[in-house]
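Please read through the structure below; I'll follow up with questions.
Note that one protein chain of the assembly has been removed; the remaining protein chains are unaltered in position.
Read from first to last, the chains carry the letters A and B; within each, the first residue is number 1.
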Amino acid sequence: MNAFLAQLLNGLDKGGAYALIALGLTLVFGTLGVVNFAHGALFMLGCFCAVAFRYLLTIETVTVDPTQLSPWGQPVEVRTPLVQNWFGDFGAVLVDYSVPISVLLTVPVMLAIGIAMERGLIKHFYKRTHAEQILVTFGLAIVLQEIVKSFFGPNPVPQPIPTDLRGAADIGLLLGMEAHQLTYPWWRLIYLFFSLAVIGGVFAFLQFTTFGMVVRAGMADRETVGLLGIDIGRRFTIVFGLAAVVAGVAGAMYTPLLAPNYLIGMDFLVLSFVVVVVGGMGSLTGAVAAGFLLGILQSFASMTEVKSLFPGIDQVIIYLVAVVILLVRPRGLLGRRGVMEG
Amino acid sequence: MLSLSRKDVIKLAVLAAIVLTMPIWLAPFGAAYPGLMQKFVIYAIFAVGFNILFGLTGYLSFGHAAFLGVGSYTAVWSFKLLTMDIIPAMIFAIIFSGLFALVIGYFCLRRSGIYFSILTLAFAQMSYSLAYSVLTPITNGETGLLVARSDPRVIDGLLGADGMANGLPTPSLLGVSLSGYAGFYICAAFLIAAFFVSQKVFASPFGMALRGIKSNPTRMIYTGFNTKPYMLTAFVISGMFAGLAGGLLAVTDPIAGAERMKWTESGNVVLMTILGGVGTLFGPVVGAWLIKYFENIFSAINVNVLNDFFAVLPDGLQAVMVTILSKFTGEGWHLTLGLVFVLIVVFLPGGLVEGAERLIRRLRRSGRTAVKKKVVQQ
Partner (left out) sequence: MTKLILGRRRLLKTMGAGVAASLASPLVFTSRSYGQEFCNNPANGRVVFGFNVPQTGSYAEEGLDQLKAYELAVKHINGEGDGGMLNTLKPLSLKGNGVLGKKVEFVTGDTQTNTDAARDGARRMIERDGAIMVTGSVTSGEAIAVQSLCQEKGVIYMAGLTHSNDTTGKDKRRYGFRHFFNAHQSGVAIAPLLAQEYGTDRRAYHLTADYTWGWTQEESIKAATEALGWETVAAVRTPLGLGDYSQYLTPVMNSGADVLILNHYGHDMVNSLPQAVQFGLRDRQANGKNFEIVVPMFSELMAVGAGEAVKGIIGTSNWHWALEDEGTKAFTKSYGEAYGSPPSQSAHTGYVQALLYADACERAGTFYPPEVIKALEGFEFDGAGNGPTLYRDADHQCFKEVLVVRGNENPTSKFDVLNVVGRTARADVTYDPTIFEGELGPYEPNQC
């Protein structure tokens, strides 16, 4: 029972991450109709927003002490952290909480990047073929990766969890079990609630604002909205920016769980496409549902009991589920007719 | 049956001339060595085959690397079990990849558009993951399937030919060893044949039907046309081309690794085709060459090479040039590749070949209007 509950938690946690990562893609892909192979790169940029923020906070003055030599023959460097010097204890807290605070930085940065990308490049490709969209966004993704690599190097950069949020919550105790029967790391729980909040925010934004209404109308029938004299192009720019922000914050908050390197986006690219398509093209709800479904099934598939029945099932579970769903339901879980079917 | 239109005969002749003279014209680019030229022609076959599916039907498969992998594994197993002669290896590679494509295509083609793409991706990724882990007894997993001296090689044993001069056995064709240039010319012959087949497909009624399905599937169905068998045939042909390419990879270099089936490989052939020009005959070939060139030659240009090259410049300028260029070569070759993708798609819509054709047409037109203007002025 514990094992089952623990895997359910794992599944929800994974599902939250998958849904959040897929949400940004489905905004761009399912609604604007752009096959955005740079979506993974946006996630990666978000991760490195958090890394860069931490670097800024831990910036140090380096004075070289030529009288002393390190074992590898270089003069010893004396480092003094600046932020702690300026702000004292508050500075230390700031450094400790750098990951959650970096989300505040990630939002404007990613919005700017998203808007710049859309205005500068993507908007010229709405009417081009999907093939050309793939090529240009993939090329862009490679360029972004290489830029990040030249600043941060190819090795993964570990990001610490704030000291107070380390350790695991004793969930079993809440459910009336004995202590230590079912524990779960605080940060993973935070990530789950964070993803639910962001997903809820995006839905509310599209559902309850006039802007959202126009965007939804534009998704359904771009031409008619245009005929009504509404500048749908400008709104699509904002949608692209929003997608970049969602991908970015998903990345920034994920860094303590997965030390990011410049290739992290490529690892999530394929996954996010699978989630979006299994959810069904043009459906935000579908993408979220698919994210949770895949996350939960992936967790259960890795249980020893399941693996002993189907060896290697955990290697392929995501793709297997995708195949089954797409063969049973022609347009994924909740896909709209005619979107990306031609 | 073997006839081609005049235009196609010229194209085929041009391709044959270009491919067969590769050792000469690639030399100034530092690419005229058998290893890379083999890769050039093999990946061209892969891309040409991919283009039969994508270019004619518009169905974007994101899992073609699976067929490449199956071709390679089949060929190496044929080397291990039967003989080092490539004839059975190639035949089995094509048959097995064709069968694999038949099964996968049967399921995937029930959907269209992005749903089709993700289905193919899913099948290929499952093949990759399983080949890397659970199927290791068949695929030898991480290390890749290699030929060994102790393999049974039943047919070679019966004929008394052991195929190994020294050390490991090498693939051969009727007793002629296929290392180095011989391997290249064999692959080149296969490419010319593959190109010919692709021309025939493009020009045939079958190809016309596929184009019809691409431009308006509903109308084709309404006219009483059963599109399914046509699509499936195109998919299988395309998969067989990939299997042929995979088999040739094993012929020129007898190893088959699971990484050949990974989505990045599938993505590579998609990029090659788009880069060169989807639906054009030459496009995929050119695209394949360009990407393989960057991967092999640009990645090998290190600071030393740059320094030697700029040695004629004054020291300061040399250092500046080397510092700038070293960001784009060696470990930075990906950056150049990414920039090339963006620039080509921005400035040459439709890919290299189509873009170039358009450019030539425009130049001609402006030339013609200039002439017209002159005439008017007179």
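In this text, a contact is a pair of C-beta atoms (placed from the backbone, for glycine too) under 8 Å apart; a residue touches a chain by one contact, two chains touch by 3 or more.
Since the model is a prediction, treat every value here as computed from it, not as a measurement.
J.: Which displayed chains make contact with the chain that has been left out?
T.: When the entire complex is considered, the left-out chain reaches A, B.
J.: If I consider the whole complex, including the chain that's not displayed, which of A:Gly88, A:Pro108, A:Gly167 or A:Gly338 touches that chain?
T.: Once the missing chain is taken into account, the touching residue is A:Gly167.
J.: Footprint of the hidden chain on chain B, which residues?
T.: Touching the chain left out of view, chain B contributes residues 21-24, 27-36, 39, 129, 132-134, 136, 140-144, 146, 149-150, 165-168, 170, 177, 179-182, 185, 249, 253, 255, 257, 259-260, 295-297, 299-302, 304-306, 309, 321, 325, 328, 330-331, 333-334, 343.
J.: If you put the missing chain back, which residues of chain A would it touch?
T.: Touching the chain left out of view, chain A contributes residues 2-3, 6-7, 9-11, 13-14, 17, 70-74, 149, 153-161, 166-168, 180-181, 183-185, 187-188, 256-259, 261, 263, 267, 298-299, 302-304, 307, 314-315.
As a convention for this text, only the chains that are shown with their structure count from here on.
J.: Can you compute the centre-to-centre distance for chain A and chain B, using the mean CA position of each chain? Integer Å is fine.
T.: Comparing mean C-alpha positions, chain B is 33 Å from chain A.
J.: Residues of chain A touching chain B in their complex?
T.: Residue positions touching the partner: 35, 121, 124, 128-132, 134-136, 138-143, 145-147, 150, 266, 270, 273-274, 277-278, 281, 311-312, 315-316, 319-320, 322-323, 326-327, 330-332, 335, 340-342.
J.: Taking the touch rule as given, give the residues of chain B at its contact with chain A in the complex, in rising order.
T.: Where chain B meets chain A, its residues are 54, 58, 60, 107, 110-115, 117-119, 121-123, 125-126, 129-130, 133-134, 217, 263-264, 267, 270-271, 273-275, 278, 327, 332, 334-335, 337-342, 344-346, 349-350.
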